[in-house]
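For this depiction, one protein chain was excluded, whereas all remaining protein chains were kept in their positions.
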Amino acid sequence: MELLVDIALLSMLVATAVSLILVRGLVASIMLTSIYGLLSASFFVTMDAVDVAFTEAAVGAGVSPLLLLMTVALVGRVEQQPRKRHIAFPLLLVTVTGVLLIVGTLDMPPFGSADAPALQHVAPRYLQQSGEEIGIPNVVTSVLASYRAYDTLGEVLVIFTAGIAVILVLMLPGRRGSVPDDAGRQRPRNVVVNVVSKILIPFMLLFALYVQFHGEYGPGGGFQAGVIFASGIILYGLLYGLPSVCRVIPPPVVEALAALGVLLYALTGVLALLDGRPFLDYSVLATDPVTAQYLGITAIELGVGVTVASVIITIFYAFAAHLSEAQR
Amino acid sequence: MLSHLPILPVLLPLLGAPICALLRKPVAAWLFACTVALLTFAAAIALLAQTWQQGVLSYALGGWAAPWGIEYRIDLLNGLVLTLVSGMASAVLLGGRASIWRETPEEKRSLFLVAFLLCLAGLQGIAATGDAFNLFVFLEISSLSTYALVATGRDRRALVAAYNYLIMGTIGATFILIGIGFIYMLTGTLNMMDLAQRLPALTESRTAFAGFVFIIVGVCLKLALFPLHLWLPGAYTHASSMVTVFLAATATKVALYVLIRFSFSVFRLEFSTLALPLETVFLTLGIVAVFAGSLVAIYQPDLKRGLAYSSVAQIGYMVIGVGVGTVIGLQAALVHLFNHALMKGALFMALAAVVYRVGDGKFSSLRGIGREMPLTCACMLLGGLSLIGVPGTAGFISKWYLVVAVADREQWVLVALILAGSLLTAVYIWRLVETVYLGVPGPRQVPDSPAGRAEAPPGLLAVSVVLALANVYFGFDTRLPVEAASGAAESLFAAGQP
Amino acid sequence: MDIASYFNYWIVIVLMMLGFYIVIARGNLVKKLIGLNIFQTSVFILYISAGKVSDGAAPILTEGVSVYSNPLPHVLILTAIVVGIATTAVGLALVARIHEAYGTVEESQILEQDNAC
Partner (left out) sequence: MVLHWLSEACLLAGSFLLLTGALGFLRFPDIYARIHACGVTETLATSLILVALLLKSEAALPQVKLLFILLFLMFSGPTASHALAKAAWQGGVRPRATRDAGERPASPAGR
């Protein structure tokens, strides 16, 4: 049964990717990308990777198509048919890489085997001892936020860097973080969508908080929560226009929050340094090691959530400001 | 606090970047960024001194022991790279304010500095970590900030250069990710030392072979080794001057460090040479890079682009050193890594000072500038001489070690080719000298350029002079780079013995 | 060896190569980024497939379950997804600016304009 689902999902993935090559026109490509994201998220669920599936659904099927669509609104949806295109070289390169990859799989442990080396060395400790050492059921969160917390700090920094980079690239001349003016434009109103969204947005934000603080017990955590929170705000912005969402959450505040999230994470780690323990060692936070882990994980997940939400909102602001500039 | 020294060169810029983002006044951000860079530099020097005395330092992040948690493992090689990168960052920030202010609009300045600090944090993180996946994460921090920094160049071509760099850099990073995945599936660990212990048993495995190839190709993309260098000339040419100085002096050096780390410590030499004809590949690509890069450099109408192609050639020399595959060869590569950062730092820094005056780096704009900016151009000349490898400069030392290393393997053709490559360097440096000192100045278009003598602003000039003098200093007193390099090379080889 | 146990990996490799092909063969800058997205997502699928254990459960500790899939690839891929979206965002920002500067996002036309001046 599981095999059947696997094969169905994989063949749908292949079909999506092939049609992406065949299709011209960017809007259709973006829809296919979104479908690809959703399909791979479903595939991750069948592979037991629920946290990853959650993230991929939010990112691959949500945020990245949104950003792509906003870009296409700026640059146009036409993908031109090239006059002459050499496909021999790309084909050769892809074939060589593909063959090398397939050769690489030949000595891999077979799919699904329980005695693969990856399950013998480092991972067993996470599965067997994280219950006592960290004290939370979601092993992925334990590894993410404690054993390999430094990687996650890097991840937050990557997101922060992306926010800084997008502002730096897209900043309109002469203003940083200023609120765009209304310019008296009338947005096309859509009563049904507006009313329904108005009802749904509070629940989206509430759901984000649930995901934020429930990450220790089930799939979820700071990153997913941040994405959901940001999408609530972005929905509001799409419906009521950039100026009104900027009045609710001004751009300078969002930028500052992005930096504060990173600082919250990093300073939680620095606390340990002051006590002479290694960076990111949570045991200084409380006398009981499990409580300390819990406190540390909650603090850094909050930092992740704040930074992710603010950076995604910032990126949305930057693109939306360009859009309204272009429409003028 | 001394026991936390391994983390400080990374932690300081990492903490500094978000704080810097909170500062809105560009001058305040600049002062803060300078402080952070200098503190980082100081920490890196202290760390280098400590590794010199105590050998390898291990630091378990989060308090979790090595294969389960992430480990920082600092040996002499890490210490050398950390010091080099943070030193160049301090030099660029301290001296480059005038240039950054000139080339970046006011509202972008403080964010430019934030991106700069992020880039520094990323590069330092790559150079310090002992965990393969952590390396990937910090690689992406440095790459993303570099794309943004390149895109701030004034020319619209900077945007295209940044985009091309983004595509090629991401392909490279994804290849590295594939490679790390393969070796993780085989060994079950991500810690580099742990990998090094487990991989020798797997020399026959095709998965390990494929993983190794993907990592090497990915790193070579980042390193801009010929023929994967296509992103480099555009990025160096169109980025703003200070970004070029910093990138040329550090980014490719860190990539070379990663190449050495993976092919010598993680995969061990026996594996590397067994799995791939690595020596032949590196020697061939290195020598082709030297000639292709130098020949193209000769014909560039723009000095900045010429020096960028020269970087492609110089990377070739370093890769030859790696490809020789002996202790002396590796030592030569590392010495050149250090010295090349000084040469290109001096050259691009002096060029930035000139660009500050005349607006661009085209040869036609540089005619006769030597009479107007004698001191700056003297720095450029020193950097150029060092690039050729004239005795008495740092460049001579690294060429010397390289030639000795190759001669030691009795590959006389290669020795001849390396010397011929130096001649090509002399050709394009001569072209520079001819234009700068013998050319007749044309009409200049920069508004505030006074006639007659007009040196660059003091900061730019001072740093140019310091870097140029460093080229001379390290041409005589070779202890620091040579001893650090030989120590690092020996420890890499010692680790390679079972 | 058993073909069936590698079949999964091979399909994923085909997916990766389809994405990679779009990156290097297409001239539209947005399409290239889409290809990059597909390429990276497929690499994630490879990692996650390798962490799967037959009849295993999702790595959330539950009473009475003893076989879990490997959590470490999940953690790595969570980070990698974030890196992927960050890269996409920066790339798209660059594309938007390139369009403002050149009026096109086709690689060949941008090259023409650059060579013209």
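Which chain is which? They are A, B and C, in the order written, and residues in each are numbered from 1.
The working rule: a residue touches a chain if its C-beta (ideal position, glycine included) is under 8 Å from a C-beta of that chain, and two chains touch if they have at least 3 such contacts.
Since we're looking at a predicted model, the values are computed, not measured.
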Contact set of the excluded chain (shown chains only): A
From A:190, A:244 or A:327, residue that would touch the chain that is not displayed: A:190
Residue touching the undisplayed chain, where the options are A:200, A:248, A:274 or A:326: A:200
Touch list for subunit A against the chain that is not drawn: 188, 190, 192-193, 196-197, 199-200
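Following the convention adopted for this analysis, only the chains that are shown with their structure count from here on.
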Interface with more contacting C-beta pairs, comparing B-C to A-C: A-C
Between subunit A and subunit C, centroid-to-centroid distance (C-alpha), Å: 13
Junction residues of subunit A, two or more chains touched: 101, 105-106, 108-109, 116, 118-119, 122-123, 126, 148, 151, 154-155, 158, 161-162, 165, 169
Sequence positions of subunit B contacting 2 or more other chains: 133, 137, 140, 144, 147-148, 151, 159, 162, 178, 184-185, 190
Residue numbers on subunit C that touch subunit A, as the complex places them: 1-2, 5-22, 24-28, 30-31, 33-35, 37-38, 41-42, 44-45, 48-54, 56-62, 67-79, 81-90, 92-97, 99-100, 105-106, 108
Residues of subunit A that touch subunit B when the two form their complex: 100-101, 103-109, 116-123, 125-126, 146-151, 153-155, 157-158, 160-162, 164-165, 167-169, 171, 173-176, 255-256, 258-260, 262-263, 266-267, 270, 272-273, 276-283
Touching residues on subunit B, where the partner in the complex is subunit C: 133, 136-137, 140, 144, 147-148, 151, 156-157, 159-160, 162-163, 166-167, 170-171, 173-174, 177-178, 181, 184-185, 190
